[in-house]
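In what follows, a structure is listed as structure tokens, so that the remarks can point back to it.
Note that one protein chain of the assembly has been removed; the remaining protein chains are unaltered in position.
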Amino acid sequence: MADQRVPFATHADSTVLGADEIVLNMGPQHPSTHGVLRVKLRLDGEKVIGSECVIGYLHRGVEKIAEHRTYTQFAPYVDRMDYVAAVSNGLGYCEAVEKLLGAEAPLRARVIRTILTELQRIASHLFWLGTHALDIGALTPLFYCLREREEILKIFEKYCGARLTTHAFRIGGLQYEAYDEFEKDVERFCKPFDKRVDEYESLLTGNRIWVGRTKGIGILTAKEAIDYAASGPVIRASGVKWDIRKAMPYAAYDLYKFEIPTGKNGDTFDRYIVRMEEMRQSRLICLQAIENIPAGPIMGKVGKVLKPPPGEVYHAIEAPKGELGYYIVSDGTTQPYRVRIRPPSLINLEAFDKMIRGHLVADVVAIIGTLDIVLGEVDR
Amino acid sequence: MLDQIVFYFFAALAVISAVLVVTRRNIVQSAIFLITALLATAGIFLQLHAEFLFIVQVILYAGGIMVLFVFVIMLINLDVSLHQVQFNRQWWLGLVLALALGAQLTVAIAVGRSGLPLGEPAPATMLEPSTELVGKVLFSEYMLPFEIASILLLVAMIGAVVMAKKKV
Amino acid sequence: MHSLIDFLLTYWVQLVCAVIIVAVLPLVAGYIVLMERKVMADMQARLGPMRVGPHGLLQPIADALKLLIKEDIIPDEADKAIFWVAPLISVTAGMLAMSTLAIGPWFQIADLNIGLLFIVGISALGIFGIVLGGWSSNSHYSLLGALRSAAQLVSYETAAGMAIVGALMLAGTLSTREIIATQNDYGVWFVFAAPVGFFIYVVASIAETNRAPFDLPEAESELVAGYMTEYSGFRWALYFLAEYTNMVVVASIATTLFLGGWLRPFAGTRAFNFLDFLPSVLLLGVAGYCFYRAPKQPVKIQKMVLAAVGAMIILVALILAAPLLAPAGSFVASMKAGLHGAFWFLLKVGLYIYLFMWLRFTFPRYRFDQLMRLGWQFLIPLSIVNVMGIGVALVLHRHFGWSHWTAFPLTTILTLAVAGLLAAAGEKQEKTHAIVGEEA
Amino acid sequence: MIPTSHYLFLSLGLFTVGVIGVVTRRNVIIILMSIELMLNAVNINLVAFSRLVGSAEGHVFAIFIITDAAAEAAVGLGIIIAFFRNRETLLGDEMDLLKW
Partner (left out) sequence: MPSQYIPILIFAALAAAFPAVTLVLFRFIRPTPVAVGAKLKPYECGVEAEGDTRGRYSVRFYIVAILFVIFDVETTFLFPWAVLFSTRHEGFRLEPVYALASMFVFLGILIIGYVWLYRKGALEWV
């Protein structure tokens, strides 16, 4: 293609060499945008002077689909949003509908839900750690992380037959009773797991390159984090002690003791440390929970056909990525009138532009990684 | 025999590349041919038993200075200059004068060849071992120029950085 | 005709070496890739390639065939001629650099007066292949990769050159052969006399070969594939070949200059002569493992291949052992220097490359500004100080009669102190630069 | 054996090509490259004479010339960059001001 431009015309406004901006498309098909996120970067040399996220490449209209399904039928769809944390998605939806129905799952079901959700949190964080390290160039942690995650997926598989999109919970409780060796399996995974976390930390935390790549990168102050309505590890790393598990306990979290790890600087390193600590805390919750799983039914009193009274409900849980909220409006029929999902990845991604300004191209991937976004959830 | 082949090969390569350097429209291609010309010259140095100079030519000229050229070319938008007139208005005058200069020098060499003491070269062993010999000359007789060269480099470095960094 | 025969008679050894290098190098590169994948798999609790041949032993050949017959794509907007030539430049420069390597006392194409400089200088020309390839592809990622690569190569070349100067001051020659001979005379490898220089060279050589943690030009998570983004099929394979050739080259330079080249450990000490048997024992061990694994292979042909590999290794072991067992003075015994030299040289090169791999799978990747800072603000000043330190040590030793044991450790400690100062200064600067924050 | 005069003719040829490049081309970078060619031609002469008399002094001079060429290229290209970012052009005949 011959260049038809008039000489100098494009550069008439720039007087300093190197002041030209380059527009670089990172994604949708890029190895480290964690899916089909497209980031349009405006670069000066390698420095980012502006960015624009283009999303929607994975849009499937999940919220619209909900309006044409019954409450029960829609439940498996939510698994496809955050596909690396399907159990948490299901929990949020089931609890939201239960709230709408005015029903509550029995204690035994809630404890098992808690265990599975915490295991899912560990699995999600492990996957995040592996890919984040890979983005920053450390190849090896990914495989160790996947090795551990595999154990969790095996537990899921034994419990409900599926590994990734589990659809583990039912509205009103659980479909499946915990299998015979459930406690033993969870214990076998959790007991040595803190050693494993130490192992990852020994690979990364003290490493000069890792620290150099993450400290001071993508800083989000506490005020900014609140202004952007960030949630989950992102806001906690900025020093805000905000965890829905403590603030508005759901499932059986009020029964267990655990800490909310927080960071100070709100940079990539702090988010990393916070997530590592969260894995340890999740392990503790699991260990506490399996010690005493109360006996009793696993299904609450909900009818065969779910027909919630007209009204609306918002219910949020602390998903691995942050606050996952379901806002459901019922018009009294068997199908929801409107389902609105608050995906933590999307809201956290809002802060992306703020975080990468002034950093280099290499930091962009670090920051995408540290936000821990899943495009299935961002685009829905 | 082999000497001749090598010399004429490199000489032809150098001259052809040199001509291409000044005639190509695309600066990147010019730069590539300049690299070829410089490497061919390095070959001629080798043929003249100047081993150390050969490798200095490769490292400094082909591997150092030309990298600088290629960088600058890549830093500057090329497409603009591709569509411009490549030769200046008085190019014919320049060409004639340059050729006249060339002819003059040719005549000078051709005529003066008999007068100059251009006899048989000294034995090649006098130029061995190359590195040690060059070093010896450099660090004994030409010590002062050597130190001054370092000042020249210092000045060049400062000058170039000031030029390039200058904010307008 | 007559002159041709004369010519061949004079140069047959060198010509055979040349042909062997050109023919075998792609294969060697392929097997280094296999080794890398196996090492990576081992470190990551996996198995690596297992399907093609026993333990994936034939994988490189399959890969090579696949790459050779892949569709050849040249992008529309590329500068076709330059796109075509660029990978060839890289490969040729890398290969040509091998011509003065002394792989054992026998195996060398030419022993030059400027030997080491020849390797350094010629391999530095490979940069043009990268820059031109990235430029001609006409893609943002390629060009950014090429510029990064060029900037990185040139930055670390200076540090590597200075580190080499340090070792050369001890050797007093540029000829690869004589450098090794000097280490033999001193009875100590230069890595012990100039450890700081060796450290600088290791770091710089990793950076020069674009290996992790300095693999920014092809950082797959940022620039997709850097300067190679638009290359596919065989052209891509040529870049890969160039990269692995360069790895072998820098490993060979390090081996020659710092690790005693083809010398056995404790080459001068009689008490350690039993180490002469080490090559054979080592190889017999490997062969034993092959035979142990052979019956466990799932397919019959794999069993046979693995057994054949074991037999070949035994053969090599026997060849290496023969000169030791033959009566002194016989022809067979005289082959010891050549055969064992080559073995030790290749072993050291292999270990050096293993070090590269080890680092690659352990460390995250530097960011570009950190990389440049490390090069310009730490390695280059340190390498200058290193040269000065070795000079001082030599003068103390030669002129003031200090012993080796005091002069060299003293200057090494001083150099390390300077390194500490530089690192502290860098740390301080990094802190001030750490927070880039909002840009106006 | 190649007579020394052949080297002189080769050098002459390269030098003339360099001069032609300097006086006819408009692009400043090509002009600088032509200057490199001229310097190179000089080096060939020096080395040829060095070979003739069997002394390394010519080599040393050639090394100094290369050093000089490096300094010249660095400063010259620095000037070109400074010029380019002010005038957005690479044409030598538009370099018509002493100060900008």
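So that you can tell them apart, the chains are marked A, B, C and D in the order they are listed, and the count of residues begins at 1 in each.
As a convention for this text, a contact is a pair of C-beta atoms (placed from the backbone, for glycine too) under 8 Å apart; a residue touches a chain by one contact, two chains touch by 3 or more.
Note that the structure is predicted; figures quoted are calculated from it, not measured.
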Of the chains on display, those the missing one touches are A, B, C, D
Sole touch to the unshown chain from C:Phe291, C:Trp376 or C:Trp402: residue C:Trp376
Across the whole complex, the chain not displayed is touched by chain C residues 11, 14-15, 17-19, 21-22, 68-78, 87-88, 91-92, 95-96, 99-100, 109-112, 117, 135, 137-144, 147, 150-151, 154-155, 157-158, 161-162, 165-166, 168-174, 178, 182, 224, 229-230, 233-235, 238, 241, 368-369, 372-373, 376-377, 380-381, 384, 387-388, 391-392, 394-395, 398-399, 433, 436
On chain D, the omitted chain is touched by residues 63, 66-67, 70-71, 73-74, 77-78, 81
Where chain A meets the left-out chain, the residues are 10, 17-18, 20-23, 25-30, 38, 40, 44-47, 360
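Criterion: only the chains that are shown with their structure count from here on.
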The larger set of C-beta contacts, choosing between B-D and B-C, lies at B-D
Rounded to the nearest Å, the gap between Cα centres of chain B and chain D is 6
Between chain A and chain B, the Cα-mean centres are separated in Å by 61
Taking each chain's mean CA coordinate, chain C and chain D are separated, in whole Å, by 36
Listed in rising order, chain B residues that touch 2 or more other chains are 52, 75, 84, 130, 168
Residues in chain D with touches to at least two other chains are numbered 81, 84-86
In their shared complex, chain A is touched by residues of chain C numbered 40, 43-46, 76-77, 140-141, 144, 212-213, 215-216, 219-224, 360-370, 430, 434-439
Counting only contacts in the complex, chain B reaches chain C at residues 1, 26, 28-29, 32, 35, 51-52, 54-55, 58-59, 62-63, 66-67, 70-71, 74, 128-131
Within their complex, chain D touches chain B through residues 1-10, 12-21, 23-27, 29-30, 32-34, 36-37, 40, 43-44, 47-48, 50-60, 62-64, 66-75, 77-82, 84-86, 90-93
